[in-house]
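Yeah, one chain of the complex is gone here, protein chain that is, but the others are all in their spots.
Up next, subunit A:
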Amino acid sequence: MEIFDLTLIWAGIIGFGVIMYVLMDGFDLGVGILFPFAPDEDSRDVMMNSVAPIWDGNETWLVLGGAGLLAAFPVVYSVFLPALYIGVFLMLAGLIFRGIAFEFRFKSHRNRHWWNRAFCWGSTVAAFAQGAVVGAYIQGFAVEDFVYVGGALDWLTPFTVLTGLGLVAGYALLGVTWLIMKTEGHIQEWAYRLAPRLLIAVLAVFAIISLWTPFVDEAVRERWFGHLYLIWIFPVLALLCAYWLWRSVQARREGQPFIATLGVFVFTYLGLVVSKWPVIVPPNYTLWDVASAPESQLFLLLGMLFVIPIVLAYTAWSYWVFRGKVRVGEGYH
């Protein structure tokens, strides 16, 4: 028995990275999803400006997570990526298109509508693919002897389509509450009106997923309807956050809706984690089954412990620098 369970530490790091990514890239993907529904072209400028300075910092968590998985939980990497081959391609293509749209939309004039499209579709496809990944994870994978043996489109089922759409709606909700916080005037009013509708959509999808999941996965059913009553705190807290979101939008509070949405995401995420823990490649493998060699985990951990605080500090600093409202005609070229 080791003094430190490195696998557990790494599960913490990767788990933290995942939720950081979902929350942070979530709202800027959400802004992209909402792009076609914006009231006018000026609001699109403002919307993009509100996330332009920080989006690529947000995506660092995705790359860090990908490389970290290979180093700490290689079986997750070598099963999820082949199983989700098409989905991963769509996600990366989406992220690349929206990434360059950030850069070139402001530098382009004649072709701006094309960059608008690239931004919106890139964001939506990436969000859908990520949601489908969550669904595929809940479903489980056909794995034999640590190798994926299923087909190319096994991941694409009615269930994963639903989780994909759910995450698109969820990211849009994060995006719209972000815009409530970062904008004013008619854009903010538009966002206020849109938020409750998106919340209803998100709650509807989450409800269906929550009812459906215990039927998809027996282990999940036992987890929730066994003796672990304590875990019901997560869905309860998620619902409380949803209620807070609703009320704060009605009361036209600027900052609270975004915080409440973060709460909905965090508690839903924790609910998912406790549903599956400690299984990481369902249905068979736990975290410890898929871990890399301890010396490899340790070798990288030393670097991570040094870098993660710096990345966090840098992130906090950029958000601080870009605090406050974004206005029409301002900003970023």
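One rule holds for everything that comes next: a residue touches a chain if its C-beta (ideal position, glycine included) is under 8 Å from a C-beta of that chain, and two chains touch if they have at least 3 such contacts; residues count from 1.
In this section, contacts and distances are computed from a predicted model.
Look at the chain that isn't drawn here: its UniProt entry, checked against "ABC transporter permease", "Cytochrome d ubiquinol oxidase subunit I", "peptidoglycan glycosyltransferase" or "NADP oxidoreductase", names it "Cytochrome d ubiquinol oxidase subunit I". Here one chain is not drawn; of A:82, A:196 or A:235, the residue touching it is A:82.
Touch with the chain omitted from the figure is made, among A:24, A:64, A:120 or A:264, by A:64. Along subunit A, the points of touch with the absent chain fall at residues 52-54, 56-57, 59-60, 62-64, 66-68, 70-72, 74-75, 77-83, 85-86, 88-89, 92-93, 95-97, 99-100, 102-104, 107-111, 146-152, 292-293, 295-296, 299-300, 303-304, 307, 310-311, 314, 318, 321-322, 330-333.
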